[in-house]
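Pasting in a structure now, in structure tokens, and then I'll have a few things to ask.
What you see is the complex with one protein chain gone and the rest in place.
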Amino acid sequence: MIADELVQLLTPEGERVEHPEYDTSLGRDEILSFYRDMVIVRRLCNESTSLQRQGQLALWAPLQGQEAAQIGAGRALAPTDFTFPSYREHGIAWTRGVPPKDMLRIFRATTTGGWDPQRYRHSLPTVVLGDQTLHAVGYAMGVQRDGADEAVMTFFGDGASSQGDVLESFVWAASFNAPVVFVLQNNQWAISEPASLQTKIPLYHRAHGFGFPGVRVDGNDVLAMYEVARRALERARSGAGPTLIEAYTYRMGAHTTSDDPTRYRVDAEVEVWRHRDPIERVKALLVREYGVARANFDDVAAEAETLALQLREDVLAMDSPDPLTMFDHVYAEPHALTEAGRRELAELVTGGRA
Amino acid sequence: MIADELVQLLTPEGERVEHPEYDTSLGRDEILSFYRDMVIVRRLCNESTSLQRQGQLALWAPLQGQEAAQIGAGRALAPTDFTFPSYREHGIAWTRGVPPKDMLRIFRATTTGGWDPQRYRHSLPTVVLGDQTLHAVGYAMGVQRDGADEAVMTFFGDGASSQGDVLESFVWAASFNAPVVFVLQNNQWAISEPASLQTKIPLYHRAHGFGFPGVRVDGNDVLAMYEVARRALERARSGAGPTLIEAYTYRMGAHTTSDDPTRYRVDAEVEVWRHRDPIERVKALLVREYGVARANFDDVAAEAETLALQLREDVLAMDSPDPLTMFDHVYAEPHALTEAGRRELAELVTGGRA
Amino acid sequence: MTMARALNEGLRRALEKDKKVLLMGEDIGKLGGVFRITDGLQKDFGEDRVIDAPLAESAIVGTAVGLAMRGYRTVVEIQFDGFVYPAFDQIVSQVAKLHKRSDGVYTMGLVIRLPFQGGIGAIEHHSESPEAYFVHTAGLRVVACSTPNDAYWMIQQAVEHDDPVIFCEPKSRYWEKGEVDLDGPSNGLFDAVVRREGVDATVVAYGSMVKTCLRAAEVAAGEGRSLEVIDARGLSPLDLDTMARSIEKTGRLLVVQEAPPSASVGSEIAAALGERCFYSLRAPATRVSAYHVPYPPSRIEDAYRPSVDRVLDAVDRVMEFE
Partner (left out) sequence: MTMARALNEGLRRALEKDKKVLLMGEDIGKLGGVFRITDGLQKDFGEDRVIDAPLAESAIVGTAVGLAMRGYRTVVEIQFDGFVYPAFDQIVSQVAKLHKRSDGVYTMGLVIRLPFQGGIGAIEHHSESPEAYFVHTAGLRVVACSTPNDAYWMIQQAVEHDDPVIFCEPKSRYWEKGEVDLDGPSNGLFDAVVRREGVDATVVAYGSMVKTCLRAAEVAAGEGRSLEVIDARGLSPLDLDTMARSIEKTGRLLVVQEAPPSASVGSEIAAALGERCFYSLRAPATRVSAYHVPYPPSRIEDAYRPSVDRVLDAVDRVMEFE
């Protein structure tokens, strides 16, 4: 894949397009279920934003605009694959079966994790940019040693692509021919910094310099994302090595709820991308090509609504943890200094002035 | 420059070869002076090795085999350019005018530096792999801000090419279009690790993934190294941005005097490269094409001999520094804790049991 | 003005005074930094002097080193304390050692600004206290400001200083107001300052904990106890003279820090003064620190960071010694 144009199977208008190398393997029901996933994660994202506005969350990092990139990649995964996210991969977490309320724990600041990564085969949010990419490659080296038929997928952004750890993970993936798929969601912005500050050429080219394929996909086209991710995962499982997928997409919302994009980007740009909405185009396809009825879409909307209300309920019910839990699981076996702290705080809570 | 074969203007047998993009701009006298430089740095290198064997140096990192890569690149520099070496660039130091005895101070362990980097516009040996590449890019950003007609050149190896700092320096050089030339001396080995462990494809390709040109040169061909380096430096000074030069060469000796290559590489490989010797081919050219007389070569050998003897003399005369100098230049202004140490050691030296 | 504003004004003055001064960091341009410390500076001084950096801390510090070699003085902004670690090698192996390695030829006159400590309800990696790592490292200088006036003057003094300075800013105090005396600095960059006089015990703190200790001192006063509160300000070097003088008067020492206890700045102060003031200390030099655990979810950070009550509990303990 050296072609400079991006892989697209569905236009913003919902028209199918031919691609020399990729074709849709999906039927009506699957496409509808992708649509469902995208609608739900967007709805949950919006609910989370308003929960933050209402002071129920410390912070929220919206995925709006990146639903196709994440649902497409996430749905391509086999249950046995393992994923290593950054902090905005709520859509991936959804496809891995992580309960929405667990995704929000870290944002309610009641934990630094949120779920059992082994249970969902989805690792924890990684806030230090790029660190998770090396974990993914190391995990993939373990898969190789186990002779398992599994692939690993890791996610990072256009900004993180400049971090040494991400670039070292390319060196290692290539050197060990590790079964890992790198999904770079190029949403055009790293907080206030445009992707053009990180690179002057398309980011997927970077893979070629390290000796493995890189491909740019229309990250707002869930059909293309799915097919490209699926093939890259198969390639990894077959022992053919790593792939870099650059999902060309856009961060429609603020970087996080504490960000103010009006300081650094113009609405016109956002408008352009609004016309490339990842959900609308699938809806158009479903209507035109499969005659999906209004009712089906209403059902999805209703389901999303219910889930959103459930999420709100669950979040409001989330209490602050007992302060003494800060001493749990710091070490697998007791550490004298940590235990001394536990005793001190316990006394303060009971006996002390506190 | 995407061509996969390397740029060569002079065969191991000393035959000139045509190259579509590069041609020699050098005449007899210059080529002879390149020959002289190579013979001298090799002779000084051998002297240093024996000085180490005789316990006069703590360590020595031989450059043998890489004379052409270094003299070719070094001679292409303008006096106003600035260079950032790793620890094996004795040939570069020579072209910058650093006195040989100063190059050996660090290896005699009497200092961690050795010379005035501003005076020779040649920075100090950098032992932590790759760190210097970022200094080079930062310095180049300063050159840009000064609007100066200068270029920066930095050196690192095939092993160091895997370090995050080196890869980040590529990101930065590209993003700021910095006037820097990266010279990667691929001498096939990183101590005991073959270059194939660091990469599965030619290393110069890496530059393309970051958006600037990479070129592989026969690093044992001083004419080719010179021309490619000269053009890359001009390119940098002209504001066209960075270039990566992969000098394809070989480490004929041990990694350092504490290394034992017999544990990890076969003599046959060394033999192959012995036939690609960077000095012999130039000598052959000078004899055949310019009829340079035996006497000229003898003169060079004699000069090298004199310099080697001088170096030995100078090294033997190098005393250990006064221990109290460890407190000098730690800070530009006195630091209480450092000064307390100075007083304590001073007392120990005089009053104490020591 | 607020500390955030004072830092902004101080940086503006530094940029005006010396053309060789540059600012570099993530999002410090149009956005003005996530805390707006550099608000408006790129607009006024241009993109060549207020540089939005690609996303790599090691490269930010490493290129600042190269710029220093070229004679520039770069003020680096690390967006949050927890993101300084990727630059650790450049800081410890290069920034701290190049002046020495070059026998004084290279001047590492750069400043690394570190919004540090917690208390802002943030997610992980945004509330760390990494100062001990730098205080342990020879070749670096480390300071922490605690008031807008200090912020305004100390940042300028740090920029003018020829040694590399790790400049710690207590982000939880960014929005608190205080008087700024524009006439001139009243203290040296590394001087400890007595913020409140007292006779019963000496309380040494820095950054966010200075205010916490001043509050504790007020409560203690109500209980008839007179605490002397010292703002260390300089962490490397430490102004031990000022602290020792106070201990001679009070005979008791409390060191309060937001960092975890082990091999910390608090350990250094307690060990150094314990040795130096052996005869004047009537109670053991006592540390009040965070706990030996990773920074907890911010919902419970108040139990992790030393509180007024924890300081007072420690005061009770040291006062039990006659």
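Letters are used for the chains, namely A, B and C, taken in the order the chains are written, and counting of residues starts over at 1 for each.
Here is the rule we use: contacts are C-beta pairs under 8 Å (C-beta built on N, C-alpha and C of every residue); 3 or more make two chains touch, one makes a residue touch a chain.
Not measured: the values here are computed from a predicted model.
Colleague: Based on the whole complex, identify which of C:52, C:124, C:228 or C:258 touches the chain you can't see.
Modeller: Checking each option in C:52, C:124, C:228 or C:258, the one touching the absent chain turns out to be C:124.
Colleague: Specify the residue from the set A:99, A:138 or A:194 that touches the hidden chain.
Modeller: Residue touching the absent chain, from the options given: A:138.
Colleague: Given the contact definition stated above, which residue among B:11, B:50, B:110 or B:310 touches the chain not shown here?
Modeller: The one listed residue touching the chain not shown is B:110.
Colleague: With the full complex in mind, choose from A:5, A:146 or A:319 the residue touching the hidden chain.
Modeller: Considering the complete complex, A:146 is the one touching the chain left out.
Colleague: For the chain left out of this view, which of B:21, B:149 or B:193 touches it?
Modeller: B:193
Colleague: Of the residues in chain A, which ones touch the absent chain?
Modeller: Looking at chain A, the ones touching the missing chain are residues 111-113, 116-118, 123-124, 128, 131, 133-143, 145-146, 164-165, 168-169, 171-172, 175, 328-333, 335-338.
Colleague: Of the residues in chain B, which ones touch the absent chain?
Modeller: Counting only chain B, the missing chain is touched by 58-59, 106-112, 127-129, 159-165, 190-193, 197-198, 258, 260, 263-264, 320-323, 325-327, 330, 335, 337-338, 340-342, 344-345, 348-349, 352-354.
Colleague: So that we can see where the missing chain sits, which residues of chain C does it touch?
Modeller: 58, 82, 85-86, 88-89, 92-93, 96-97, 100-101, 124-125, 132-133, 135-139, 236, 259-268, 270-272, 274-276, 278, 283-287, 291-294, 321
To be clear about the criterion, only the chains that are shown with their structure count from here on.
Colleague: Please report how many Å separate the Cα centroid of chain A from that of chain B, as a whole number.
Modeller: 44
Colleague: Rounded to the nearest whole Å, what is the centre-to-centre distance of chain A and chain C, using the mean of the C-alpha atoms as each centre?
Modeller: 36
Colleague: When the centre of a chain is set as the mean of its C-alpha atoms, what distance in Å lies between chain B and chain C?
Modeller: 41
Colleague: Tell me, which residues of chain A touch at least two other chains?
Modeller: 162-165, 197-198
Colleague: Which residues belonging to chain C are in contact with no fewer than two other chains?
Modeller: Chain C, residues with two or more chain partners: 54, 56, 58-59, 86.
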